[in-house]
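Input: one structure, supplied below.
One protein chain omitted, others in place.
Now for subunit A:
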Amino acid sequence: MEKIGKVASENGVVIFSKSTCCLCYAVQILFRDLGVQAVVHEIDHDPDGKEIEKALTRLGCNGPVPAVYIGGKLMGSTNEVMSLHLSGSLLQLIRPYQHNLSSHD
């Protein structure tokens, strides 16, 4: 779906989310702690939300939120993000988008 691609490519780190989804909130917190200002796109506040949800499900995101894009590419959902982080790969992927490397509150 073009809207997803558009939002993803215009921003470094994008989290497709729902305002009531606490797992999405957890992923947000993780990126914040890594010094990344992720763009949170709440699909329940988007008029095209239902279509985005269907498209994300088709793309393989179970949930379907959170769905995380980094540099325009789909990384996956919480599982994938956690796995990437534990293996050390996530830090490399977000390096261009980190603006605050000092420790969080």
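We take it that contacts are C-beta pairs under 8 Å (C-beta built on N, C-alpha and C of every residue); 3 or more make two chains touch, one makes a residue touch a chain; residues count from 1.
Here is the rule we go by: contacts and distances are computed from a predicted model.
Novice: Quick one: find the hidden chain's UniProt protein name among "Aminotransferase ALD1", "Nuclear pore complex protein Nup85", "Cytochrome c oxidase subunit 2" or "Transcription factor TGA".
Specialist: Missing chain, per its UniProt entry: "Transcription factor TGA".
Novice: If the hidden chain were put back, which of A:V27, A:I52, A:I70 or A:I94 would touch it?
Specialist: Hidden-chain contact among the options goes to A:V27.
Novice: Which residues does subunit A use to touch the chain missing from this display?
Specialist: 20-23, 25-27, 29-30, 33-34, 63, 78-79, 82-83, 85-88, 90
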